[in-house]
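Okay, handing you the structure first.
Here the complex is missing one protein chain, while the rest keep their positions.
Up next is chain A:
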Amino acid sequence: MMKTLFNTLPLLIPMLLAACSQADLRATGDLGVVIEREQGSAQIVNTSKPAMLSRIEGLGDLSHASVVFSRDQRYAYVFGRDGGLSKVDLLQDKLAKRIIQAGNSIGGAISQDGKVIAVSNYTPGGVKLFDADTLEQLAEIPALYGEDNKLSKVVGLVDAPGQRFVCSLFEGNQIWLIDAKNPRQPQVQKFQNIGKQPYDALLTPDGHFYAAGLFGEKGLALLDLWQPEQGVKHILQDYGKDDAQTPVYKMPHLEGWTVAGNWLLVPAIGRHEVLVVDTRDWSLARRIPLAGQPVFVMARPDGRQAWVNFAFPDNQTVQVIDIKDFQVVKTLQPGKAVLHMEFSPRGEAVWLAVRDEDRVMVYDTETLAETARLPAQKPSGIFFSNRANQLGL
């Protein structure tokens, strides 16, 4: 008996140890971050359960915030309005590092190889590059434009293949292609007069095209990253030019790209509609009338549906478009102020941030019924860790 125990002891101990530490094991693949804008905190959530795991506080002004993930999905980098760049450890529920890198910031991106973090700033206008590991500053690129060298606010910053970043200058009316192969000495290629006041941009999931939405005039500025020497093309210049312009109560966000067939869906600025663009020739294929001014038009990962939320005063509504025939198949009323939507990696579920109801709601994307709700303090953005593996997010 004694001998048996003695023989099995070496086996037993690791098993016991494993049982003890089992509760602490956490895989990053089903984690996410929910931004709580008023108190400057972020929840770490499990997207499979779904459940809140912890709350990270002290992230500063998150009245506008975005998140990218390290390539191993262990860390979330949170870009705050106040220029804060926070590195959150999703495994240990703690703030790993935090710096204030500018006075006023709008968002950021992580390089193709995961080693460089880029931040786009309003004040001082420009882009800064940081070491993803240490957050040491590697380079500063002031967004100088015009003859008197003014600084422009920088928007629509994304990563692109070839260790590059792309961004747009709101007042400068330019698109900049930044080569960060040597991140201490980035090379900038500038495209001027791309259209008035680019407000945000998107990258196609294959990294081929960069499209910036224009606030100061109709249409989008399009850059083919396979052939940047061809310059920026202005598309959809003529759509709705005879329509009355309505005031814009919240800047739309360009993020999400529907690849069912060859369609790009973008919010029509100042109008109650989504534009469907045929990406084979960049012509306007149709306009889908909706319940309000779209803010986010997010494609389900399989491209079959697009979910749309709206600007004030219609932000209690969410509409679902079936890409098969571009019809609105459902109008949901999740609650007051739906600010953001995020799909699970394969799209069977979507999470909605409902700010004024202090909750996050989860919907089944097939039945379009609510399946769960989680408490959150004035939630705004929702970001899942599978973004780590996607270009341009």
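One rule holds for everything that comes next: contacts are C-beta pairs under 8 Å (C-beta built on N, C-alpha and C of every residue); 3 or more make two chains touch, one makes a residue touch a chain; residues count from 1.
Criterion: contacts and distances are computed from a predicted model.
Student: Name the chain not shown, per its UniProt record: "Iron-sulfur cluster-binding protein", "Multiple sugar transport system permease protein", "Cytochrome c" or "Sarcosine oxidase subunit alpha family protein"?
Tutor: Hidden chain identified via UniProt as "Cytochrome c".
Student: Consider the whole complex, including the chain that is not shown, and state which of A:46, A:104, A:204 or A:390 touches that chain.
Tutor: A:104
Student: Tell me which residue among A:122, A:165, A:210 or A:351 touches the hidden chain in the full complex.
Tutor: With A:122, A:165, A:210 or A:351 as choices, the missing chain is touched by A:122.
Student: At which residues does chain A meet the chain that is not included here?
Tutor: Contact residues on chain A toward the absent chain are 37-38, 61, 63-64, 81-82, 104, 106, 122-123, 153, 170, 199, 215, 247-251, 312-313, 337, 355-356, 378.
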